[in-house]
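The structure appears right after this line, and notes come after that.
Only a part of the assembly is drawn; its chains keep their places, and the rest are absent.
Letters A, B, C and D mark the chains as written, and numbering starts fresh at 1 in each.
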Amino acid sequence: MNIRPLHDRVVIKRLEEEQKTPGGIVIPDSAAEKPQRGEVVAVGNGKALENGDVRKPEVAVGDKVMFGKFSGTEIKIDGEEVVVMREDDILAVLG
Amino acid sequence: MNIRPLHDRVVIKRLEEEQKTPGGIVIPDSAAEKPQRGEVVAVGNGKALENGDVRKPEVAVGDKVMFGKFSGTEIKIDGEEVVVMREDDILAVLG
Amino acid sequence: MNIRPLHDRVVIKRLEEEQKTPGGIVIPDSAAEKPQRGEVVAVGNGKALENGDVRKPEVAVGDKVMFGKFSGTEIKIDGEEVVVMREDDILAVLG
Amino acid sequence: MNIRPLHDRVVIKRLEEEQKTPGGIVIPDSAAEKPQRGEVVAVGNGKALENGDVRKPEVAVGDKVMFGKFSGTEIKIDGEEVVVMREDDILAVLG
């Protein structure tokens, strides 16, 4: 996917919720809600700070990440749906 | 089109949604909604930061870009409709 | 007109909408709405930034400019109506 | 009037609207509205910026100024009504 997010934006492909307990039992997530996890497909250069520095992003392409329910904007690129959000809306990197 | 956006503003000409799946099938976009993609026709000098630096824009004339549904202000220049928005409202550059 | 706007303010005289297509046909603008274009008649010194610098204005007297519908404050100077706005409310310079 | 406004405040005595067209015809202003012009009677030292500098005021005692309708706080000093506002609420200096 050929897309370059601007400044502190990140492009993420949502992943179905793979909820397994340590024992391996898959806990189905309520289908109604969009998964809050996904894989990073593109990362911007980072947020410009008021002193002119750029805050290096702490995520990279391929990272599995968790984010808030209402974060980002859905867009379609070549028929595929991705979500573009600010790095600040990403909670954590998994694994 | 002879227009110079100020500071961190960007002038964009909307492009009809060309939604093709990898297989080439065009997915018609709901006509009601204005396309959220367009081509950059003019770029300002960039945003002045509080330390006096200017944050160089990350888009250039001719870039194809995606932006939020409610971003920018519609204006007519020589009968042609364009939308003027802040660079921060642009999500990503395509291709 | 003898008026000196403060800091990042700009004084603008509204211009009737001259909407001509490339082919020259004038597209009447809805009379109800105030024109969003005008000519700059006075410019302040510019916005003071938090580091003490002053951000030089990017417009000059005589520039034709576009601005948002609800921008600025209408005032009457010697019977003539002008609008005073922040430079940040100006979208672009035309021509 | 012995009053010292603090930091970026300015004390202004309202002036009746003297609305004359170039031809000299006085255009009565709607009496209901308070005049938005006045004369500066006292000026503070200026706004402290986050880097410790003080932004020198661009108005001086005696300047005739225009300001927004809802700007400032009315106070009575020795029976005389004046309005105290931030320098940022002043639109422009006249004459």
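Heads up, the rule we're going with is that contacts are C-beta pairs under 8 Å (C-beta built on N, C-alpha and C of every residue); 3 or more make two chains touch, one makes a residue touch a chain.
Every value quoted in this text rests on a predicted model; they were computed, and no experiment measured them.
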item: Size of the entire homomeric complex in copies, 4 being in place; value: 7
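FYI, only the chains that are shown with their structure count from here on.
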item: Distance from the mean Cα position of chain C to that of chain B, given in whole angstrom; value: 23
item: Cα-centroid distance, chain A relative to chain D, in whole angstrom; value: 51
item: Touching two or more other chains - residue numbers and ranges from chain C; value: 49-51
item: Contact footprint of chain D on chain C as seen in their complex; value: 2-7, 9, 11, 42, 44-45, 48-52, 73, 75-79, 84
item: Touch list for chain C against partner chain B, complex; value: 19-22, 25, 27, 36, 47, 49-51, 53, 55, 58-59, 66, 68, 87-88, 90-95
